[in-house]
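What follows is an incomplete set of chains from the complex, kept in their original frame.
Note that the chains take the letters A, B and C in the order they are written out, and that residue 1 is the start of every chain.
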């Protein structure tokens, strides 16, 4: 039977958080006692926003969700999950290309920590093709991004590129 | 925040239940307070096993799982989920072809009942390519099926074909 | 250079037409001088609606589109296209599984009639996972289908199943 309190981790780069990320965060928050959104520090990737900017943006998005916390993690995801006493990893599935790499990571994580379950939510149809990369690309070219991110994130993105 | 008790429905045809189904059932049972395995009655499909045979086989597989019940449902899945006060539908994702139709059904179900969330577990690597259909095909040709289903299901399958 | 008048054919079963079909029909009508929606008669498939019902439903959907005609065709699509002096076949692409069979048919058609071009429009995100089959399935189970088809089609579908 299920343990008394279900804690889930929703990990990602969130560079920046899109409406798709926020949709998954909300839906996951409604299903678990506590949801920890984990902003991964990945030295290999060149990120547009600093880790603390990404945490700020996520906190703004989560401010009405009382059981959601935003945290930073470095190193192996499963270690972070264990340290937080979480038992579930939540991921949003968008489309085909996601599927492949998500499978790979989920199965590797099960090998590393069989007691942690990865649960997938399907991205809503309207966010199916929205990604942080495409949003950054449109913003870099001066295009409108209001349909893809929150007003606050949009403002920060535009600030990056007006400089 | 999450409601006091999380009830999930794991729907399927289970004609017959494979080791892959049982793996998902066990993993889902560990994540929810109650898991209802729903055997769908689909008059359009020709099934090998009667609904009551399928329920029996699933009960045998679930006998050590105290929070799992096996039930039959007819009609719309989301109606069945609501009647049982469940809020989650659990589905196993195997591979590419699954993905498409699972997306279609999950999004249709959200349209019908936005308060019900579909959560996907990835099928374990060793069951990734096992399906009820291929097991039935092998059994019909007299092939060994011990690696794909439980001994009890294997026996029933062989009985079907020795007649 | 392009010929004086561009006529396109949008073929399908339309059993029944969904909001996704109507979206493609409208967008295609805006791009060609004339659009002929071709309802294919396929004796091998069991259809829910008669050909004349399907034509009626499509005519209702197309009544504000002055350059759209609904016609029935039997036999090879490319023959129908040639007889109508059309040079383009329009198809909507939804998702992965579509892609495969659409490629197969488009390449076969090019082998049969290289002068006819197949042009694909991407289904809008919100219709990406809507199909005639899933709509019929939901209707058969008594579920609500208002989000997937027009009110008129919904009424006809419900009439089919209330009998």
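Here is the rule we go by: a residue touches a chain if its C-beta (ideal position, glycine included) is under 8 Å from a C-beta of that chain, and two chains touch if they have at least 3 such contacts.
In this text the structure is predicted, and so the values were computed from the model without any measurement.
K.L.:
In this structure file, how many copies does the full complex comprise, given 3 in place?
P.N.:
Oligomeric count for the entire complex in this file: 6 copies.
Keep in mind that, in the parts below, only the chains that are shown with their structure count from here on.
K.L.:
Mind checking the centre-to-centre distance between chain B and chain C? Centres are C-alpha means, answer in whole Å.
P.N.:
34
K.L.:
Measuring centre to centre with CA averages, how many angstrom lie between chain A and chain C?
P.N.:
For chain A versus chain C, the centre distance works out to 38 Å.
K.L.:
State, to the nearest whole Å, the distance from the C-alpha centre of chain A to the C-alpha centre of chain B.
P.N.:
Taking the average C-alpha coordinate of chain A and of chain B, the gap between them is 29 Å.
K.L.:
Check each residue of chain B and list the ones that touch at least two other chains.
P.N.:
If we look for residues of chain B contacting two or more partner chains, we find 96, 99, 103, 107.
K.L.:
If you look only at chain A, which of its residues touch chain C in the complex?
P.N.:
For chain A paired with chain C, touching residues are 95-96, 125-126, 128-129.
K.L.:
Under the stated contact criterion, what part of chain A meets chain B in this complex?
P.N.:
Within the complex, chain A touches chain B at residues 1-2, 6, 27, 29-33, 66-67, 87-88, 93, 96, 99, 102-103, 106-107, 110, 117-122, 124-125.
K.L.:
How about chain B: which of its residues touch chain C in the complex?
P.N.:
Listed in rising order, the residues of chain B that touch chain C are 75-76, 78-79, 96-97, 99-101, 103-105, 107-108, 111-112.
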